[in-house]
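The complex is shown incomplete by one protein chain, all other protein chains being positioned as in the whole.
Chain lettering (A, B and C) follows the sequence in which the chains are written, and residue indices restart at 1 in each chain.
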Amino acid sequence: MDFGLSEEQMALQDSINRYLDGQAGLEQLRRFVKDGDCRHVWDGLIELGVGSLLLPEADGGLGLAILDAALVAECLGAHVTPTPFIGSAVIAPLALRHVDPGLRSKFLSPLCDGTITAGVALSELAGARGQAEVTATDSKLSGQSLFVLDPRADIVLVATNTRALYLVEAGADGLQQLVHTTIDRTRSSGEIRLDNTPAQLISADPAVAENLLDIARVMLVADTLGAAQHMLNAAVAYAKERKQFNRVIGSFQAVKHMCAEMAAELEPCRAMMWYAAYALDELPHEARLTACHAKAHVAEAGTFVARTATEVHGGVGFTDLLGLHYWFKRIGFNRQALGAPELVREEAVKLQEAMA
Amino acid sequence: MDFGLSEEQMALQDSINRYLDGQAGLEQLRRFVKDGDCRHVWDGLIELGVGSLLLPEADGGLGLAILDAALVAECLGAHVTPTPFIGSAVIAPLALRHVDPGLRSKFLSPLCDGTITAGVALSELAGARGQAEVTATDSKLSGQSLFVLDPRADIVLVATNTRALYLVEAGADGLQQLVHTTIDRTRSSGEIRLDNTPAQLISADPAVAENLLDIARVMLVADTLGAAQHMLNAAVAYAKERKQFNRVIGSFQAVKHMCAEMAAELEPCRAMMWYAAYALDELPHEARLTACHAKAHVAEAGTFVARTATEVHGGVGFTDLLGLHYWFKRIGFNRQALGAPELVREEAVKLQEAMA
Amino acid sequence: MDLSYGSVYETFRAEVRAFLQEHGHEAPTNQRDYRSEKALAWQEQLIKQGYTARTIPKKYGGFGAEPDILKTRIIADEFAAAKVTSGIGGQGIAMLVPTLLELGSEAQRCEIIPPTLRGELFWCQGYSEPDAGSDLASLRTNAYLDGDEWVINGSKIWTSSAHFADWMFCLVRTEPDAPKHDGISFLLFRMDTPGIDVRPLHDMTETRNFNEVFFTDVRVPAGQMVGERGQGWRVANTILGHERELLGDPNVALTRLNNLIQLMRTETIDGRRVIDMPVFRDRVMRIQGKVMAMRFNDLRLLSAKINQQSAPLARMIVKLQGTELRHELEKLAIDVMGEFGLAYGDNEYLRGDGLWQWNYMYYLGLIIGGGTSQIQKNIISERGLNMPKEPRVQAKAGNA
Partner (left out) sequence: MDLSYGSVYETFRAEVRAFLQEHGHEAPTNQRDYRSEKALAWQEQLIKQGYTARTIPKKYGGFGAEPDILKTRIIADEFAAAKVTSGIGGQGIAMLVPTLLELGSEAQRCEIIPPTLRGELFWCQGYSEPDAGSDLASLRTNAYLDGDEWVINGSKIWTSSAHFADWMFCLVRTEPDAPKHDGISFLLFRMDTPGIDVRPLHDMTETRNFNEVFFTDVRVPAGQMVGERGQGWRVANTILGHERELLGDPNVALTRLNNLIQLMRTETIDGRRVIDMPVFRDRVMRIQGKVMAMRFNDLRLLSAKINQQSAPLARMIVKLQGTELRHELEKLAIDVMGEFGLAYGDNEYLRGDGLWQWNYMYYLGLIIGGGTSQIQKNIISERGLNMPKEPRVQAKAGNA
């Protein structure tokens, strides 16, 4: 029995963190945001092997588990790194397991070596807003999918109204790939519009798309965990330095208790993220429910931490000075993306016989 | 424009509070609870005119307003006084306005002079639990009403499944009046069972029963306000006396902030109670919605104060030493009685066109 | 208790309404337009009607009416209901003018108040400093007397309209050896005085809400001090409390609540309106209850003011509860919109001009600013509940 990270896993996080500390610090982040170009940092992550994390060793990959990918997502969240990680390194490689070897090899190596990136258009599975809907006729897709992660990627995984999963390629007939501005400048998100667009069927089995939705959610959970832990650490560090009324503010009981409450909310989220990620590989009968609860619970805890850490920082938390708002907004993005808490809690109801 | 209490109203509260301080302090309260007999304190309140508060001056009453009755309820809550006030001094006298003078006079003077008391069986209007339901056939009532305030009173006002209002008298054929133990030992509550029991129709118009429900709710709101204010006062006083770590605990920021949060939650409840009570007399188009929101909002604030004030008291709050739990439980009772927050908020939805 | 205003006031209300109906279109449509010809003309008309600068004496350019809280409220309510700007706002008119009326010299009043009321002088406020924060009185921007001029060095932060203000009223430390509250003076100066550098303070909303202002040997005539040397803290505090109440205006919260309910009627999830989803409905009803409670609390404060009664706790809690309520309300709106709630800037799916997100963040700023919630709770417990102060830590004791 071992419910903790292995040395390899800790080493993986160390190496990612070290790289991001050097190549994706706040100053670089501001540049990414301004230029809208994070190619450089993604290339570096690819060099670290992030692109082939989930590829079986037989195929030349690292053969790691969902949990390992989640640990990388945690590092990315901690650094609010802009990358096409979820689509390119997680969802697309896993989706491609369901297709024949020819198609698989066409996309898999370019994904692994960073030549192409992948976007994720699954949000309608979690509840469609407005008129958004994608329908399939004879392997042609039409309609609209909103809230696509990395909509301008070279390939996009798309779920239809029957919960089938398709792959469309940039430049395909009738495909529009639009990026829309959100509060989170560290993420590329937007929509795709399709009009009789040729697409590759990945699987018509709803369980495939739903499983990938669960996995993407757990990646967001890990991202929030990393971002929230960063905010808590920043708040504690700031409170130990900042003086008011001749004391460091971290000696005021009110400030101490705010930090303690953040830690108390956040700490169990770590075990919850581990378990949810582990369950996706090892405990399939628990995986869906755990992913839902992790998505909702960690979003709530993250929202609390984001707000409280900002408060501990006082006015500085509200400004751009320490860039704290990038983490605040990333947590806000993760909360809504692929199912806000109310929606996934209602999904959790439907997954349980006892609740019927 | 005057949104505040008049000198007469403050004098009314003073006189009630002075009487209760003398005759219904903690020691007397423990005796009431033990003996189950609060006759003595009710007699005293009757002498102060509480029984004829709402009776028109033309009929020899004080001709006061619902707000005045609510101010008395606030005093009773502050002292967790066990009395049949809501039924006997508020609901029954108001209900009797709807009947002919003969019937009215039969019950009104004995209510005013305390010879008889009245119970309230309206809880099914707020949502029936289990099989509870009262049906009427030819002025005979059958069925069961749960959560009756003062079920053993001499007369009981009963709402039926068509929201008609009836009056039944103790000793009537087929009537059982049962008291059931609850957490709140300062209240007599229970149920009535009816089997072809002769009853007087008060009004078949649902608006009558619903209006009385609103009024009873606002009395509970006022009761909670008084009880919660007492708990806050007690917590502040205790925090100024109790020493820990060589300081009075009221000098610890955590304790100060708990008290400040209680005050911040509770203070607007006072204006809300005033407005809700005033609206019942003067602003009929706002009265229902305001009563619902006051019932829910003050219940939530009260619950927060009850818990937090107990915490400020530390272990002593958990014990019977200062009797603080009587207030805690009274607030808990008021929260559930005649519509818990979730239910009245849903009623509030239904009252508003904008929410449809 | 009597919530009717009485016939005199209802007549007054009718007059205000009639004015708004006839002239409302003459007002600038942008509430923050303080500079255009239109804005200045509108301001002039409002003063003439007594709808702004109502109680300022005529000799200082005001309308010269006796204070009447209800009339003031009626004007505010009717202008808000008609969505017409009630004239030029800002801290000059709201804060400096009352300060000068109470503590300024006659010369200062005559020179400054009339053009300020007319909108010709627009003011910014220089109180907060980066290292002072909640401990405002520990400010360090200093001024020394050189001949008949004060020479200012230091910096201010959170200066909201510094980039378009003509003048600043400012707290500076002039008596470095006095106890911290006694060493501060209150100075007025032009923003184009040499040595003033205004830089935008970028904040999480991505809009320019605040500035930093840097002073390098800024020379100000000695006569531009309000009050005596070292009395600046008292001068500033004459009206600081007033600002805190403004942050919790329940009428604005009510407007936002109604907008939120409309939003819930239009947003859908899987084709179902959000307003038909009980979980969201319950959340908005909770907020409606809180807005009601704050509105009635506000009514109580208005009445107490009219009848010269005191309701100190009811007043002290307004900033804390009001800003929390707004933050919660805007947050619910974002949850109602789900992913649409993330839209910002030029996103074509933006709802309500992106104000939901903007307010969500801005109100977090307000929870922090103008006395953080922690400071508010200290004040409520100490001044409202008479609880003891925390034991003081001496300067440089280093015990932290």
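By our rule, a residue touches a chain if its C-beta (ideal position, glycine included) is under 8 Å from a C-beta of that chain, and two chains touch if they have at least 3 such contacts.
Quantities reported herein were computed from a predicted structural model and do not represent experimental measurements.
Student: Shown chains touched by the missing chain?
Tutor: The chain that is not shown is in contact with A, B, C.
Student: Just to verify: which one of A:Val99, A:Ala136, A:Ala227 or A:Cys259 makes contact with the chain not shown?
Tutor: A:Cys259
Student: Among B:Asp184, B:Glu210, B:Asp223 or B:Glu261, single out the residue that touches the unshown chain.
Tutor: Per the contact definition at the top, the residue touching the missing chain is B:Asp184.
Student: Tell me which stretches of subunit A touch the chain missing from the display.
Tutor: For subunit A, the residues touching the absent chain are 1-6, 9, 67, 236, 239-240, 247-248, 250-253, 255-257, 259-261, 263-265, 267-272, 274-275, 278, 282-283, 290, 293-294, 296-297, 300, 342, 345-346, 348-349, 354-355.
Student: Spell out the interface residues on subunit B facing the chain that's missing from view.
Tutor: Touching the missing chain: residues 123, 127-130, 146-147, 180-184, 189, 242-248, 250-252, 254-255, 307, 310-311, 314-315, 317-321, 324-325, 328-329, 332-333, 336-337, 340-343, 346.
Student: In terms of residues, what is the contact footprint of the unshown chain on subunit C?
Tutor: Against the missing chain, subunit C presents residues 277-279, 282, 388, 391-393, 397, 399-400.
Just so it is clear, only the chains that are shown with their structure count from here on.
Student: Of the other chains, whose C-alpha centre is the longest way from the centre of subunit B?
Tutor: When every chain centre is compared against subunit B, the largest gap points to A.
Student: Calculate how many whole Å lie between the centre of subunit A and the centre of subunit B, each centre taken as the average of the chain's C-alpha atoms.
Tutor: About 52 Å, centre to centre.
Student: Centroid of subunit B to centroid of subunit C, CA atoms only: how many Å?
Tutor: 41
Student: What are the residues of subunit B that contact at least two other chains?
Tutor: 252-253, 257
Student: Among the residues of subunit C, which ones contact at least 2 other chains?
Tutor: Residues 374, 377 of subunit C touch two or more partner chains.
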